[in-house]
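Report on the following structure.
Here's a slice of the assembly, chains where they normally sit.
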Amino acid sequence: MIVVMGLPGAGKTTVLQGAMAGASGWKILNYGDLMFEIAKGEGLVSDRDEMRKLPVKQQKRVQDEVGDKLAGMKGRIILDTHCSVHTPTGYMPGLPFDQLRKLDIDYLVFVSAPAKDIVGRRKRDATRKRDSISIEEIESDSRVNISYLCAYSALSGATASIIMNADGKLEEAVGKLREIIKKVEEA
Amino acid sequence: MIVVMGLPGAGKTTVLQGAMAGASGWKILNYGDLMFEIAKGEGLVSDRDEMRKLPVKQQKRVQDEVGDKLAGMKGRIILDTHCSVHTPTGYMPGLPFDQLRKLDIDYLVFVSAPAKDIVGRRKRDATRKRDSISIEEIESDSRVNISYLCAYSALSGATASIIMNADGKLEEAVGKLREIIKKVEEA
């Protein structure tokens, strides 16, 4: 399994789609979609962006259900998720130890971008209800997420990759993710 | 349980006292006090600031006793402690895995402040035997402590919060901690 994470606006999904063009035999699962399906089914939310406002205890229970689902899956999986979720009161770990140890992860990939590029992308992205944010906050978020990334790597033994997806450098970022996919296919 | 941590001089105790005014049903426990009580009772130290000079093995044993005590407690607890203890030879983790897994933590709060504010506060605080320190060392300590914070969060699943308590912004910091307390009360 490859876990692909990134700050909102880093371009994680775009990089992932680019790398998948040409690859075959991989199943891409979006952690947020899996959580949303469960939470919507239980009547907790009606809109995807409401997920972040859910009480922490409920978010954790839904996370656990997703974790159990993933642990039972076979084959080549790419899990599209967040390193941490920045809720109004703090950072909720995206892959806490209890879940991490259930999964067999080869690579933990963190897609990042220069803070100024992320600010610009978030401003232009009016379709998703994303909180506006300053460059300082993005730099702080980025440092925090890299600390989580290293903790996940130390816990799981998976290799940690940081892929920079700067404006105009999408092909380079896609190429790096492709290299990782190839590595796992060859293993 | 909410764990409140911070660098010496970040104003952790002041922020905590401010947030507690009005709150009820919470028991505040100071990890250092709990350790000091045990170490003093065993004749290892006579003064609180001597604790940091204790041999590492003895500090760990005392830590373990405090951890067991905390694990057995019921109700709403705020644990006032250090993220890591900066001893002359290195950073001793305040909440190593063996203790962390015994506790049921909702929030890990790290109270921080701009490095220059911390330097000023430490200089003015002549009553406690605090080592003098440069801005660079505080910035390095701060980064190291945030890495510990994220590791603790990844290990425990608890949400990690960083509250900035800049000079003149105490009320803002207090308000953020109050929000966290309210979140836990509502959960």
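The letters A and B name the chains in turn, as written, and every chain counts its residues from 1.
Here is the rule we use: a contact is a pair of C-beta atoms (placed from the backbone, for glycine too) under 8 Å apart; a residue touches a chain by one contact, two chains touch by 3 or more.
Since this is a predicted model, take the numbers as computed values, not measurements.
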Given 2 visible subunits, total identical subunits the whole complex contains: 3
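Here is the rule we use: only the chains that are shown with their structure count from here on.
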Rotation angle (°) superposing Cα atoms of chain A on chain B, nearest 5: 120
Geometric centre distance via CA averages, chain B-chain A, whole Å: 30
In the complex, chain B residues that touch chain A: 106-107, 109, 143, 146-147, 149-151, 153-162, 176, 179-180, 183, 186-187
Chain A residues touching chain B - in the complex, by the definition given at the top: 55-57, 60, 84, 87-93, 95-98, 100, 140, 143-144, 147-148, 150-152, 154-155
